[in-house]
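With one protein chain withheld, the remaining protein chains of the complex are depicted in position.
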Amino acid sequence: MSVASVTVSRREILKPKMVKIYVMGREYLVPEGLTIHKALEYAGFRLIRGVGCRGGFCGACATLYRKPGEYKLRIALACQNVVEDGMYLVVLPYTPIPRVKYKLESLKPDVGLVLKLYPEIARCVACNTCTKACPQGLQVMDAIQAIKRGDLAKAADLTFDCIACGICSMRCPAEIRHANIFHLVRRIYGKYMSPKPRHLEDRIKEIEQGKYREELEKLKQASVDELKKLYASRVIEPEE
Amino acid sequence: MINVKMLYYPGCSVKRNALEYEKKTLEILSKIGIEVYELDNWYCCGAFYSLAKDDLMKHIGGLRTLIKAQVQARKHGTNKLLTLCPMCYNVLKRVNHMLRENPENLDTLALFMDEEEKYTIGIEVLHLLEVLRDNIDKLKRLVVTEVKDVVVAPYYGCTVLRPREIAFDNAENPEVMDNILRALKIEVIEFPFKTECCGAYQSVFNRKIVFEKSGEILEEAAVRGANIITVICPLCKYNLETTLLSLGKKLRIEIVYLTDLLSRATGP
Partner (left out) sequence: MSEVLNRVVEYSGKNPYACYQCGTCSAVCPMVRFMDIPPHRAIRLLQIGAGAFVLSSNTIWICVSCMRCVDRCPRDVAPGVVFEALRLITLRQGIDKLKYEEISNIEEAPTLAIVSASRKLTG
């Protein structure tokens, strides 16, 4: 009885499975398992827009896509999400949100001030489009409604992981500038509402009172050999 | 004392500009045996009911509130939703009514909000005045102090009694607040401007209108001998107070939330 032996060349084994993606309407065959950015580069695109840290943190590469036969519009980050068969995608190069100028020192933890700088918050109709558009899976509508309720602390907490990709603002029917608003709220929270680190304040006071001045002067005057000796004999994990 | 349970929807302005209104109201309600549970993570209702027939988007804020109430109604065992702000009452009650009359709108909205449960139109929206009216005997028994030197002009505003489908009293000559105050032996004057519009949101658009309308209300109250106007709406209070200030304190009138006065009469 002969066992049919099939010789498979090394090339065949190593050849990856290919998937079809449609970039701005044009079909490309790319290996599965690549991130969208890598797939675009495989297809011959040189990335100069809609690309940044490539680590899921800067918010530059927000991508919109649909699968054939579905109406749902989906969001991905091009540097993190892998290609799927049948993806119709576009990587957005930019979201227009010019900065509103304010002085953090002259603000208070008061909702009235946030409304004055970004009055469009009052137009929110609670449609939830922003939450559905977030690639980080944040509760965006809850954060805006928390601001409307006056709960700045909750809004700061809910938006901690926001990478300011801007898709929520693009899709919002009330034209709310989410990313900048959340940035402002987190800054207000950090400066005026979060508990102060006592040990840091104590240390700063000690430095201002000159507790470490003498030691620092001695080190500045010391020769290179003395410094080397001090460094070699330092205690790596002090007991106190 | 039999405790009645209710869900409670504060609304954006009560939590920010009218905390004393909420505090005194919750005190009074607990004295008459009503326990309230504030809705978890509530959303803004939208303040004004959108009147266009084809505009479903603007009702979503109200609908989400009602769905949240529906979910928490199961947890607390009550389907009553209490509101303090008459504008919130107006919006929520009318959204409820609209969805009951037009079930195809409910279907369209349920299709859009595909991640929430479907609303089954089971929530009963109540305003503070209704609740106080229904418990007027209990209030009478709680009077400890006779509030002296106080002559009250009760002011209702527009949104709590109009349009007709949400009214719980005669929209032309309501007596609910008058009766509640009289039950607590507080002197109430006859006040024909009690449902006259204070100017509403024109205070941010065209302030002259607010100064004229609110000014008339204040002067009429003063001419008839009132030294207090009781209100139930944070916006009416703001409009009346800013107008009072701009008149240079020529009128000896104070604007006070209704439950603040009730609190004084029923003791700490």
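A and B label the chains in the order they appear, each numbered from 1.
Just so it is clear, contacts are C-beta pairs under 8 Å (C-beta built on N, C-alpha and C of every residue); 3 or more make two chains touch, one makes a residue touch a chain.
Predicted model, so just to flag it, every value in this text is computed and none were measured.
Between the chain not shown and the residues A:58, A:97 or A:113, the one that touches is A:113.
Residue B:85 is the one among B:85, B:153 or B:231 that touches the chain missing from this view.
Only one residue from B:200, B:218 or B:232 touches the chain missing from this view: B:200.
Listed for chain B, the residues touching the missing chain in the whole complex are 11-13, 16-18, 44, 46-48, 50-55, 58, 85, 87, 158-159, 162-164, 171, 196-197, 199-206, 208-209, 212-213, 234-235, 238, 242. One chain of the complex is left out; on chain A, the residues touching it are 110-113, 115-116, 119-120, 122-123, 148, 150.
Following the convention adopted for this analysis, only the chains that are shown with their structure count from here on.
The geometric centre of chain A is 43 Å away from that of chain B, both derived from CA atoms.
Note for the complex: chain B touches chain A at residues 12, 15-16, 41-44, 46, 57-58, 60-61, 64, 113, 115. Within the complex formed with chain B, the residues of chain A that make contact are 111, 124-128, 141-142, 145, 148-150, 173.
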